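Only one protein chain is missing from this complex, and each of the others stays in its spot.
As written, the chains take the letters A, B and C, and residue 1 is the first residue of each chain.
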């Protein structure tokens, strides 16, 4: 099979590098186009990331000499790739404008950026949860006047450690009413240079700008319903999130207290629901889909970031410490890899979903 | 004024060392007796802690050559000190027996150990909150047949970062109904060698054995009422605690979501209540009492362990990030120094309270 | 090809677990026998390591239910495996006795333990450097009266970050006279629980018991010559080692100042020598041999533990910062993975060498 040619916008940043690294040897996609800010444009990729390549593997040989293009010139991508992953790091309006400009010239955008997350006709996908939200894409195209282009986004990395386990319970017939969540988030989430070491050695910072708002609002859209050319947010779940930065490289951990709306499963039922949970990505055997999206750890002191973040190549959520809550119904700890499942790996899974659903068949 | 002679049981452990260190130059108390396990007995204090002295200051000159006694022989302390601080590290029954043995021979015990925390006639003191619980001491003495001896304890270190702020609200007329708390606790809380570095570098552990139970139950006794020879636990507050160990040396941080039972103060009122809060230790100007027990930090990213744990010599609680909770009423972050306020410093403040209340006047 | 059955002594410790983990899917060797201390004996492997499994991958499915044997009973291994990897953690005499006991009953021992490193007829192998030392094995067998059994050892983990680069220079015709080395060693080298986090957070410890002596003496044997039934240590190189423990999980880093004995290559020559260095393990394509044993990093701030320790699956040495020394001739920084190249991976490479040399053909 010929692989689909893909581009990466913001290819020199941390998330862009993660895309480059994870897409090596991808069975369906082949990176053929790299774009970044004007001052990287014209350099080879190796030159552009020189001194700031942060991946464990070296730069893929095939991309070292690829010239980096100016991401602000969408027309340059035409004919060079079928769609782009957006890992743009610019102000919100600039990203909105640029992602639309790519879509407008028939280049779909699979975005990591937060700019379009609250756009009503842009689906925010966790494929195991709301793959059906892609049905809004034709509406999005129609109302924007786009033919083949479109935009999809993925949610914030911090949600990933608990949204799939919570969705699994809802999907099994146990609606959830209230959640109080406290996260301990890894420094890689802030990019490079990101968090100063003076803040993380013998310390933690109980604040991450904008993160609590995203953690509280984005789940409502993910759990929402497509209605015409809009996604209507869920109105039934209430979430309070405390977001903390801790001295961990990769892997966001969340302590969750959960109140059910109606029926309350017992603890064994919950473990079974999580253990058995599968969704479309698993059924369709998408290359980046974890075999088991939710892994329950029975050890009393797991999950832990360094030990569990790489579960199923960083795409599975690890859950543990399920126990009764003294205030709500149950509580547990969730963990996922913030730069794989929570960023580039999640974007790739989104693209795989779009591919099997025919959105790139043009 | 002649200083009161005091002993330290478990003087060679981490908390014992902290007592030794903090009591240097204490205006009222003078360490005159050091006791530890039989295999330290007979050595000088300097020999006994050789290679495992963890305090920042060197061993106080006056204690270096003091011979360490066997803590299992209470009678040896008779005449050598008026009361003892207990930092014993033994199994629960052994501590129960030993603390009673000291009390029985007229040596009051001001304890850091958890063994007697659930004993119904033993007050568990945070002097700013429940100093009046010492009124149970005569009952304790009567029912045990002790004349001058008695036992008081302090609660677990993890509570200290939020119990005083919560009590201040209750005392101001705003009863609290429910609390969901997530802590990020320092490694010094586990003593030495304590937590392996393999668990704390690029990692955290979302579990501390027994800590959640203590965090949920001990506040109920602290908020309880003395009734005859018992302290009756508070029945009105419900607490759920998630306790995590993180790579911080000193300073426990807590993320708190709080629901009021009746009236709800607004955010400005809460900050005022905290700012103005004072209690008996402040009024009586106890030497270890922080001038301001609760310090509100207005910066968006405070309190932080390394920056705030030493507030007022480690005896004040720092609070910040007060904001509405999406699920309960308000949420905030609290922080206190676990080995000072939460351990030896707290014990010393308890002793100071007992002293001004005349409990050592014999 | 049928895989050779191998045993692991000390299978439940950190190095033992590393062997178990690295030998999954090994093309030549198959773990068939696990032995540990008497109190693990009788349990399944999964039970024996429960709560203290530290590898990133889960316990290999095939070994979970394998019963652990008592390592003190060598006769139990007879017929169950052709040779054993020794990762015993006991006192020196006990290890000496036990490794000899296995060899005496025709079970060769490929050891990680330090006990036999100074035994004159036991080769201490880094296959890229002194593979020819295995020629002493027949002498060892003869003088001990062993028929098929024998003992080989690997050197201390700290050497690996600089010995191969130094040997490459010597082999290229540039003898070395003096070395002053300062290491910054990872905590995994001390096992689990190992180094307390109170020693590694915002701190380092400039001392590791016994490590400097090993670092200074073991290279002399590695560079020595087989003479009859003895390995005669090299007499020409002088080494001074400062060994430090730092807050890094895996990867030992060494700062090396080097004085040549005679001719002095220029810096470009040295980089070429390192780049081109290959030895028997590469020529024979041993499965665990790194394709390029020495990787020179041209970036100004490399090698770094987290970025370079996994080079070629943790079996290559990364070198960088080659520059003139103001006191000796040149200086550089070397780095290798202490629990892979420096422990179990190194042991496996030794066994692969022995296999292709026919030492297991019986």
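Throughout what follows, a contact is a pair of C-beta atoms (placed from the backbone, for glycine too) under 8 Å apart; a residue touches a chain by one contact, two chains touch by 3 or more.
It should be emphasised that the depicted structure is a prediction, and the values quoted were computed from it without experimental measurement.
Colleague: Among the chains present in the display, which ones are touched by the chain that isn't there?
Modeller: A, B, C
Colleague: Sort through C:240, C:269 or C:285 and give me the one touching the missing partner chain.
Modeller: Here the residue in touch with the unshown chain is C:240.
Colleague: Which is it among C:204, C:271, C:284 or C:356 that touches the chain not included here?
Modeller: Of the listed residues, the one touching the omitted chain is C:204.
Colleague: I need the residue numbers on subunit A that touch the omitted chain, in ascending order.
Modeller: Touching the chain left out of view, subunit A contributes residues 54, 187-188, 192-202, 247-249.
Colleague: So that we can see where the missing chain sits, which residues of subunit B does it touch?
Modeller: 51, 56, 201-202, 249, 299, 306-307, 310
Colleague: In the full complex, which residues of subunit C touch the absent chain?
Modeller: 178-180, 182, 184, 199, 202-207, 209, 216, 238-242, 244, 246-249, 253, 255, 257, 300-307, 320-321, 325-328, 331, 333
In this text, only the chains that are shown with their structure count from here on.
Colleague: Taking all protein C-alpha atoms shown, work out their mean, then name the chain whose own C-alpha mean is nearest to it.
Modeller: A
Colleague: Could you give the separation in Å between the centres of subunit A and subunit B, each centre being the mean of its C-alpha atoms?
Modeller: Computed from C-alpha means, the inter-chain centre distance equals 43 Å.
Colleague: Just the number, please: Cα centre separation of subunit B and subunit C in whole Å.
Modeller: Distance between chain centres: 48 Å.
Colleague: Multi-chain contacts only, two chains or more: what residues does subunit C have there?
Modeller: 201-202, 249
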